[in-house]
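One chain of protein is taken out of this complex; the other chains stay put.
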Amino acid sequence: MTDFDAYRNKFPHAKLTRSKDGVLEVVLHTDGDTLVFNGYTHEEFVDLFHHIGQDVGNRLVILTGAGNAFIDRIDPDGFDFFSPQGYDKIYREGKKVLSNLLDIPVPVIAALNGPTTVHSEYVLLADIVLATPDTVFQDKPHFAFGIVPGDGIHSLWPEVIGSIRGRTFVLTQQIIGAEEARTLGVVSEIVPRERLLERAREIAGRIVRLPPLTVSYTRVALTQKLRRLVDESVGYGLALEGISAADVGRSQNR
Amino acid sequence: MTDFDAYRNKFPHAKLTRSKDGVLEVVLHTDGDTLVFNGYTHEEFVDLFHHIGQDVGNRLVILTGAGNAFIDRIDPDGFDFFSPQGYDKIYREGKKVLSNLLDIPVPVIAALNGPTTVHSEYVLLADIVLATPDTVFQDKPHFAFGIVPGDGIHSLWPEVIGSIRGRTFVLTQQIIGAEEARTLGVVSEIVPRERLLERAREIAGRIVRLPPLTVSYTRVALTQKLRRLVDESVGYGLALEGISAADVGRSQNR
Amino acid sequence: MTDFDAYRNKFPHAKLTRSKDGVLEVVLHTDGDTLVFNGYTHEEFVDLFHHIGQDVGNRLVILTGAGNAFIDRIDPDGFDFFSPQGYDKIYREGKKVLSNLLDIPVPVIAALNGPTTVHSEYVLLADIVLATPDTVFQDKPHFAFGIVPGDGIHSLWPEVIGSIRGRTFVLTQQIIGAEEARTLGVVSEIVPRERLLERAREIAGRIVRLPPLTVSYTRVALTQKLRRLVDESVGYGLALEGISAADVGRSQNR
Amino acid sequence: MTDFDAYRNKFPHAKLTRSKDGVLEVVLHTDGDTLVFNGYTHEEFVDLFHHIGQDVGNRLVILTGAGNAFIDRIDPDGFDFFSPQGYDKIYREGKKVLSNLLDIPVPVIAALNGPTTVHSEYVLLADIVLATPDTVFQDKPHFAFGIVPGDGIHSLWPEVIGSIRGRTFVLTQQIIGAEEARTLGVVSEIVPRERLLERAREIAGRIVRLPPLTVSYTRVALTQKLRRLVDESVGYGLALEGISAADVGRSQNR
Amino acid sequence: MTDFDAYRNKFPHAKLTRSKDGVLEVVLHTDGDTLVFNGYTHEEFVDLFHHIGQDVGNRLVILTGAGNAFIDRIDPDGFDFFSPQGYDKIYREGKKVLSNLLDIPVPVIAALNGPTTVHSEYVLLADIVLATPDTVFQDKPHFAFGIVPGDGIHSLWPEVIGSIRGRTFVLTQQIIGAEEARTLGVVSEIVPRERLLERAREIAGRIVRLPPLTVSYTRVALTQKLRRLVDESVGYGLALEGISAADVGRSQNR
Partner (left out) sequence: MTDFDAYRNKFPHAKLTRSKDGVLEVVLHTDGDTLVFNGYTHEEFVDLFHHIGQDVGNRLVILTGAGNAFIDRIDPDGFDFFSPQGYDKIYREGKKVLSNLLDIPVPVIAALNGPTTVHSEYVLLADIVLATPDTVFQDKPHFAFGIVPGDGIHSLWPEVIGSIRGRTFVLTQQIIGAEEARTLGVVSEIVPRERLLERAREIAGRIVRLPPLTVSYTRVALTQKLRRLVDESVGYGLALEGISAADVGRSQNR
């Protein structure tokens, strides 16, 4: 297993701190401000979640963002969507990033510090979701690029908010506000921005008072069904996304 | 693949029109007014959804009804529920109608023009559901005939609105109004009758602006889970329904 | 198959009465008052649900409690959680109690007469849930004992109320009131205490007017999906709970 | 849990003896000679396997037959295949007999003392199969009655001997001899008749020297996949068999 | 449902004849001699199997080939593998051809008249496979074109002959002769060429003496598991094949 010091400073877009009782806080960021998602962060997060999951010193994870949004900007830098070889990297990483996140064997609290419109499926693998009142959800980038949202968006949203609601959300690029998200069951609790982390730590503190194996195996038991869902849907979804990207790539070259 | 002209006028209970950008409108009807569901329409719709699914010219489907209800009348004409040989036809068609509807490889918008109390499971395979304020849902015919609602009603309602809610809906022949249906996630949006089709076309228009493969593979990805649910539940459900019908048939003959 | 008289008086913690039309009422109790759940009732209920399921004379089951709570007290008497051999009994019974309850081949109405904070997963296998206004749900005992809630709590709550809502409920020992439970789809209807059984009987009476095979096979069809969920999640969940209990047992012995 | 003395003499068609180390021998018989399978044994075996599975005193089960065949005669006595109400009993029992056999939480050795042409699917749920040189397998009764072999024959044979081999076996009423059965993987070992039980006891003796939980959980782990197969295939198969029986019943009445 | 005369002469590459007792013989051919598989036959067979499955007059199907091979030549004519739009046609048809073949609700006997090295997965969906002594199996075309054998070859071969055997067969382009194929369970029986059809008709004749529903529902029950396998593996496999084809297409254009 890995040692915290060996990886804590390894990730340029994730600031890691850990409390004495093993609560790991992960702040996603770009130069200390709101994360700009790009091809490099896609690769980096595969490794980030892998290391977090391997370290038995982590007893609970709080995942949050810097600045005023969780993730709402995406930049094509570092992505090659439009050639099969380039897409292969996205396909490999896209499968691994979700399975690594899901394989973190301790509870994950997402503390959403604002809009979440890029890779919102990460949030759906958290067990508890806190959100500021200005948090909104949407799937922006796929249809903006003209490609299939096949990276888990297509299967996890219907799983979490219901079949028709989830399919409508994806196809209409619907914007869901914090209050509605709470009603739909994506958000566990709405918390003012200034109390967001404090509240996450309160909840975390109560959980980590339980014996370590109990905390860990409760996460394993609670996410068993999601493991199969991710395994069955994400590889296939990404393959369909890849064909659609190859098609978009060809039209652009013509 | 098939050509639109080859099948557009083939279906006495479905009026088909298609816009230049490939949005197919399907209006279910009986002599131009609200559909009366019977054994002949049961057979006809198997073929209808098959042809729609095979035609690559269809880029999105809007499914609606004529008159003041989507489907709320059923007539025994053309059905033979009570002999094993007669039921065999219903069993074969009942499996095929749902798998053909689900295999339509482009998004389906249901535009419900009023009460939907017969074969409401068709609606649950649509990706976006618009409904007029007077739309209500119920499963009327099965318990009226004294038989098991095993044609997909039993599995799709719990899938879409939740396990206990769905089982209660079926067992108590509950009536769900449009507003409640929106809260429960069956209806994506309530729309005044006079704007119903217009609104469906607006949404359709935005979707079909995306590249054709993207639109199609998004439907495929979004419905992957439902494919297994239908495959695993409908054949078995219909077989149980068939035994219950044979039992009812015997009591009537005695 | 079994005969009602052979088992009706066999269960010290369940009072059984059956109407002429086959509606079986099961009142869980301890000495006539609110049930105190312990190791003996755990064993007894395996057998109770087995006998109910085997008796074709039962056409519908109403499950309720005595006193002012459905189940909200647990006593360690009769449980040996902390040795592998002792836990083996809990593991065997824990798997069987849920599969026997689910295998009851007729509809089950839970009539909750108050707080339900112990083994609330029983309720989630009922098809219709009525509750008094003072009913609340929580999972109290597992985290109080420091062990994994792996007996079905972990899989059935996310199934019934949604993935994130269910995981949050378990991890935060959340208390859900009757009104919220209705909104979340656990409770079908809130009913004043004095009308609770009357209302359950009304609903039951309408259902048992249908032909017996129809009533039975509708339950079978409606619960098909839950059968797999229980089979796949409960054995594994209980095994994880067992390891966590062995760990707690060791710490106590040191 | 149950006590051996409470059920050892309860079953007219099964002689039960148990060694000091917990090896239970079950000899199926009719009046001490080869079993004649009928409607009464169908019901009796549901209960037999239930009791065996509940008794923690059983550490391993040897299942064999009296006389010169394991099971190769069937008698319509006690069966009512041809009315829906009569078939319902077969449907309920048919599901339960396999799930109760599979739920026996200790290894099962089938010691086949000759031809096995009726309910051969029981054997496929055993973990180790010994057979005399004159043992043959076939599915005789279903096609002789003109009905679907939907009681597990249809799913377990392809599972054990391969997809096409299994389907061919059922559709052609193929006879498989002991040697071929060994090659196909149904029979673990061919043993002369006079050594059959001795050999079963040797193997049993070695297994029960392991710790009790180890023996039990190895069976549970080894049969996990079969549990789902049985759950998913047997109810549906029996429902189809029931419709085919209702059809045969009608032709006979005409 | 359809009428035999309406489709019997519709398929240029399949000669259809039907006996009085409903045994349909389908001879795949090109101008009366061994079939040359190409893009047109790919499309034609989707429709062929659809019509066969819809016609209740078909009580059993014998599938064979003309000339000295079942299928062992493939021609690129009519295929566009290398553009996303062209591949989309292959993807749609590839999914449909297997599900339509599997949905034929009566037993299918494959009577292999020689080498089967193209689309051999069709054969694996038959229930009984007869083969001449010179029949060999291999998957030739995919690796010859440099693409993934994702059309069912990848999942059905391991299902039928075992996991490692099937994967080795695909990856090494292994040639399996008739005798070995019988040992591995692909071939039910080896039959001299001059007796091939006669033998298929003998077997067919015995099966169709059973009541029609029994014959049909036995096929449905026997293929239930394959339905899920095909549904879960073929869409995904074809999507991966499509990406690999796009990659090959790009290299050729450079």
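As written, the chains take the letters A, B, C, D and E, and residue 1 is the first residue of each chain.
Convention: a contact is a pair of C-beta atoms (placed from the backbone, for glycine too) under 8 Å apart; a residue touches a chain by one contact, two chains touch by 3 or more.
The structure presented is a predicted model; accordingly, all values stated were derived computationally and were not measured.
Novice: Of A:52, A:136 or A:213, which sits in contact with the chain we cannot see?
Specialist: A:213
Novice: List the residues of chain E that touch the chain left out of this view.
Specialist: Residues 143, 146-150, 154-155, 158-159, 161-168, 170-172, 184, 229, 232-233, 236-237, 240-241, 243-244, 247-248, 251 of chain E touch the chain that is not shown.
Novice: Could you list which residues of chain C touch the chain missing from the display?
Specialist: Counting over the whole complex, chain C touches the hidden chain at residues 83-85, 87-88, 91, 232, 235-236, 239-240, 242-244, 246-247, 250.
Novice: State which residues belonging to chain A touch the missing partner chain.
Specialist: 1, 43, 50, 56, 84-85, 88-89, 92, 96, 99, 103, 105, 212-213, 216, 220, 224, 227-228, 231-232, 235
Keep in mind that, in the parts below, only the chains that are shown with their structure count from here on.
Novice: What pair in A-E, A-B or B-E shares over half of its contact pairs, by residue number, with A-C?
Specialist: Equivalent contacts to A-C are found in A-B.
Novice: I'd like the Å distance between the centres of chain B and chain D, where a centre is the mean of that chain's Cα atoms.
Specialist: Using C-alpha averages as centres, the distance is 43 Å.
Novice: Scan chain B for residues touching two or more other chains and write them down.
Specialist: 84-85, 88, 159, 161-162, 213, 220, 224, 232, 235-236, 240, 243-244, 247
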